[in-house]
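Encoded as structure tokens, the structure appears first; notes follow it.
The complex is shown incomplete by one protein chain, all other protein chains being positioned as in the whole.
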Amino acid sequence: MAKKVTARRAKPVAKKKVTAALPEGASKRKTKPPRAKTAARRSGKAPRAKTAAKSNGLDADMLWSMYRKMVQIRKFEEHVWDVYIRGLMPGLAHLYIGEEAVAVGACAALREDDYITSTHRGHGHCLAKGARLDRMMAEIMGKEAGYCRGKGGSMHIADMSLGNLGANGIVGGGFGVATGAALSAKMRGTDQVSLCFFGDGAANQGILLETGNMAAIWNLPVIYVCENNQYGEHTPSDKVTGSERIVDRAEAMGLAGVRVEGADVMEVYEVVAAAVSRARRGDGATFVEMMTYRFRGHHVGDAATYRTAKELKWWMENRDPINLLGERMIKHGIADRSRLERVDEQVEEEVVEAVEFARNAPLPPAEQAREDVYA
Amino acid sequence: MAKKVTARRAKPVAKKKVTAALPEGASKRKTKPPRAKTAARRSGKAPRAKTAAKSNGLDADMLWSMYRKMVQIRKFEEHVWDVYIRGLMPGLAHLYIGEEAVAVGACAALREDDYITSTHRGHGHCLAKGARLDRMMAEIMGKEAGYCRGKGGSMHIADMSLGNLGANGIVGGGFGVATGAALSAKMRGTDQVSLCFFGDGAANQGILLETGNMAAIWNLPVIYVCENNQYGEHTPSDKVTGSERIVDRAEAMGLAGVRVEGADVMEVYEVVAAAVSRARRGDGATFVEMMTYRFRGHHVGDAATYRTAKELKWWMENRDPINLLGERMIKHGIADRSRLERVDEQVEEEVVEAVEFARNAPLPPAEQAREDVYA
Amino acid sequence: MAEITYREAVIQAMSEEMRRDDAVFLIGEDVGPSGGIFKCSEGLFDEFGAARVIDAPISEAGYIGLSVGAAVTGMRPIAELMFGDFSLLTMDQIVNQAAKIRYMTGGQCRVPLTIRTTMGAGRSSAAQHSQSLHALFAHIPGLKVALPSCPRDAKGLLKTAIRDDNPVLVFEGKMMYNDKGPVPEEEYTIPFGVAEVKRAGDDCTIIAVSSMVGLALEAAQTLSREDEISVEVVDPRTLVPLDEETLVESVRKTGYALIVDEASLRYGVTGELAALVTEAAFDYLDAPVKRIGAANVPIPFSPTLEGAAIPHSETIVDAVRALRGKIRR
Partner (left out) sequence: MAEITYREAVIQAMSEEMRRDDAVFLIGEDVGPSGGIFKCSEGLFDEFGAARVIDAPISEAGYIGLSVGAAVTGMRPIAELMFGDFSLLTMDQIVNQAAKIRYMTGGQCRVPLTIRTTMGAGRSSAAQHSQSLHALFAHIPGLKVALPSCPRDAKGLLKTAIRDDNPVLVFEGKMMYNDKGPVPEEEYTIPFGVAEVKRAGDDCTIIAVSSMVGLALEAAQTLSREDEISVEVVDPRTLVPLDEETLVESVRKTGYALIVDEASLRYGVTGELAALVTEAAFDYLDAPVKRIGAANVPIPFSPTLEGAAIPHSETIVDAVRALRGKIRR
């Protein structure tokens, strides 16, 4: 497995002009999606990447690491799909395919002891925060060797030893935990930060206002990362969201806000890194709206008939975060196709191994159902 | 009692320059309060008074009516205080003294069949929407003749026959009901509007985001009236509110927003009237933040030691809505002091009568406790 | 009678009532064009349009709040909460507002609000998508609570709920959506507060709700076949109002009672039902009333664990055997 990408290891990436949010690999002519308003725009208050992006050379190690992690997530999810189809997995899972750059870019800006909270669509967050493929897959298959001993499944994977406070089956369920972890870090006098992943749908849960407001008044070290993939289940985001930009809600609560092209892992990294240093310095919370898209249905088994093939195609062709990064690495002479393919193959092997591990791992014995209720 | 003031009867009032929010009666030098940011500012989207303020003469009838209603509320509350001190009232009450212009100006812009929802500090709203003094006082004293047969008390007065859907003991409890009444009006194809009173404290309840967003996406005929009296119980609003202006939250949800000097009953009327016509036309919801101040403690019995005597004095001297209107009426030759005093005396008599009525009214028999649970 | 699924029964109930009364509308997440995650509103959007089949934002407290406001001003909302677990986000609206507004205002309004939600484990959906939370609502004065256990009841009780002028929570057993059963072709409703004897018997009464009724009927067959114990299965159908009489009568007849619910046992509804029938049938009881519920644990994900946490027909069989084996002095 790829080594964990942490901000401590991270060397500066090229400082891009922050308003030019389009990934270099995307042709300018093809960039307008059939629906949705993806144009990145920054609020005046938005933090700027400082510490993390002070030179203008590309850090090859870091790019390779991010590339590898995104491929890992992609292949992991493809195997989850496969495992589901083969009937090896109980319940359901919500795949992260298409959104990899958000988790990977964001978590690359975090230290191992920083916190994240994740969502029902959480596999990508977990892997990006350093979770192991085998224990993840084991959890998804309900095995005792899984992260949660089989008690949580796909929707509740956590690895507290790596600061992953857990996925949540309640849409918006992470706001409280993440903001409370930030309060805790502040009270304990550490410089940890807390990062909350959530969707465009979750942004309509009132608790966003409540926790965001508290983050603002108490200047908490929290970064809210809204994954605006433009749908909540089968419903288009713009049908159920009053404002054009979700990030505007943050400013109205007194938070710094910024909207980002979520398919560009470097852009994501840069903006989150800036938000992280801001939080670590004690300058408070930031809200980042990431424009992204899921390439699969809401969950395994959802045929996603509520959106057009054309729309999907546009996103897959123009906003595949793995392609975009790969092309850029090639362009900058950091990678060539064969090396990229080698990574793909290596990762594929790792994931297949993880699936095999999980398949062969035993189910938890029934009596464990009564354990872990109380400490 | 004064006749109900409705928008149907309302003749146009002087069209003031909307940015000059200071009431004419207040000296320009004294207008900065010791704390809090009262300067009225308008958002670009804010509705403008149109239908209601098309001429520039003052409507004397309407001013008298509003004056009388404000005096009625003031005196009613003073008697509630008195009744509390004398031990004639069970439980507690939250007095509206100092905020009269908000309820009276806002309700003057409504029709009888329009809806309001009210708060724990609700007596002013109820009276402004046309409630009777005697049945209100009877309710507050827990009598069977009260609006709620003694079941609700001060915090739950409703008069559904006048569109008053009730006060609420849950801070923020009116958002759902008010917005739902607007949805209902729209579905039933009437042109009724719904007006939701709530405090600066209530604006930190997440349901504001949820209902405001729905009002925006469905273009509902609702007016959110935030009574920013700068405290929630003992806590100053600015300590617990991230954004400087609460109204900014509305715009971020896609609503029109405006901030108003809440001590100026005409300004309040004008702005709400504009919002009401906007809603009636089907153009959607408006959020109005009223800068106001309560002259008494949080509830009867609260000594309000958390604020300075100086602050209170400033507000009472510069922002007493009854004084401001009275002075303006004198200045414009609509009233003289003796006529104003006569109104005071008449109203005092009415309120004393209401208290007597309530005192002599019987308590509900115990068996009524089991009635009204189910329809 | 036609055989239809529990899901179809729910859809029929809604569509019939929406045809019958313009004031009825449906609001919930993804209930519109997509027909709902459980496909329980399929066809409604096409027939009634966007104005009456409303896709809500993910704002459960908010849209239940709106439904209360709509209900007191002339509409008859059906609000769907996809998973019963999400009702926890709306407790203030349901308990502090919907259940009390009529009472607090001295009877000035009616609250014809139906909240449809789901209950039950068994799908490996883990702790936040598997709860059976009806006890929380049954405890609150001002609410009514219905738990249909078969397609016929699903339709009849939901129609009654929609016509009721009070807030009603209808808990649909999500494991039953595909179950088929006979449903009358003609228009019908099922009154609240009327229990049904789903199977008559003499030796032991099982009081069961929701999908536990099916398990109890299965268990009754086994017990009849293998033990010659004749079990009577009674389904209260509504917890509030409750048909105490039918329950008590059955227990007086059989002298033994087992109460089965899928919620976690502790402080759930089985305690109340046991206490009620014990008090009313004390002198007829040959053994103390027994109760079965889920283990007092959050519902776990893995099938081995989940299976260990919830009742099965074998659990019921064993309990009845133990009960009948224990003869009172």
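So that you can tell them apart, the chains are marked A, B and C in the order they are listed, and the count of residues begins at 1 in each.
Quick note on the criterion: a contact is a pair of C-beta atoms (placed from the backbone, for glycine too) under 8 Å apart; a residue touches a chain by one contact, two chains touch by 3 or more.
Source: prediction; values computed, not measured.
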item: In the full complex, displayed partners of the excluded chain; value: A, B, C
item: Identified contact with the non-displayed chain, of B:G98, B:G122, B:G152 or B:G254; value: B:G152
item: Given C:M176, C:A274 or C:I292, the one touching the chain that is not displayed; value: C:A274
item: Interface with the unshown chain - residue positions in chain A; value: 115, 117, 146-152, 156, 158-161, 165-166, 168-170, 173, 175-185, 187-188, 194, 206-207, 209-211, 213-214, 217, 371-375
item: For chain B, the residues touching the chain missing from this view; value: 90-92, 142-144, 148, 150-153, 155-156, 168-173, 201-202, 204-206, 232-235, 239-241, 305-306, 363-370, 373
item: Contacts of chain C with the absent chain, listed as residue ranges; value: 85-86, 88-89, 91-92, 95-96, 99-100, 103-104, 126-128, 135-136, 138-142, 239-240, 263-264, 266-276, 278-279, 282-283, 287-291, 295-298, 300, 328-329
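Just so we're on the same page, only the chains that are shown with their structure count from here on.
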item: Centroid comparison with chain A (C-alpha atoms), farthest chain; value: B
item: Whole-Å gap between the CA centroids of chain A and chain B; value: 46
item: Between chain C and chain A, distance of the C-alpha-averaged centres to the nearest whole Å; value: 38
item: For chain A, residues that touch 2 or more chains besides their own; value: 204-206, 239-241
item: Overlap residues in chain C, where contacts from two or more other chains coincide; value: 56-57, 59, 61-62
